[in-house]
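The other protein chains are all here in position, but one chain of the complex has been omitted.
Take a look at subunit A:
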Amino acid sequence: MDELTKIAYNCKKATFLIEKQEIGAITMREKLELKIHLAGCRVCRIFQQQSVAINKMVKSLLYHHDVTNVKLDDDFKNKLQHRIENQLNK
């Protein structure tokens, strides 16, 4: 099996390159390898779509208050407020 035939079946490497490409840079050769792999591998094409979607969603997690609907309790806030005022009044 030559190198390019090998990459055509190597989903482990393909998924690695997908991740690397999304947040970094891959070489021209790696780009070619990935292209060849994805042309023939539907499963990794799905992986790639999902990987991109996951990254986008992770990025937006912080800005969705409904999802991260967490608040500090008032007791904790009051104590903190007191500490700050004491510090300021020193």
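Structural remarks
To be clear about the criterion, a residue touches a chain if its C-beta (ideal position, glycine included) is under 8 Å from a C-beta of that chain, and two chains touch if they have at least 3 such contacts; residues count from 1.
The rule is simple: contacts and distances are computed from a predicted model.
The chain that is not shown carries the UniProt protein name "Sigma-70 family RNA polymerase sigma factor", picked from "Dehydratase", "Thiolase", "Sigma-70 family RNA polymerase sigma factor" or "Pyruvate dehydrogenase E1 component alpha subunit".
Although one chain is not shown, part of subunit A still touches it, namely residues 9-13, 15-16, 19-20, 23-24, 43-44, 46-47, 49-51, 53-55, 57-59, 61-62, 64, 66-68, 70-72, 76-77, 80-81, 83-85, 87-88.
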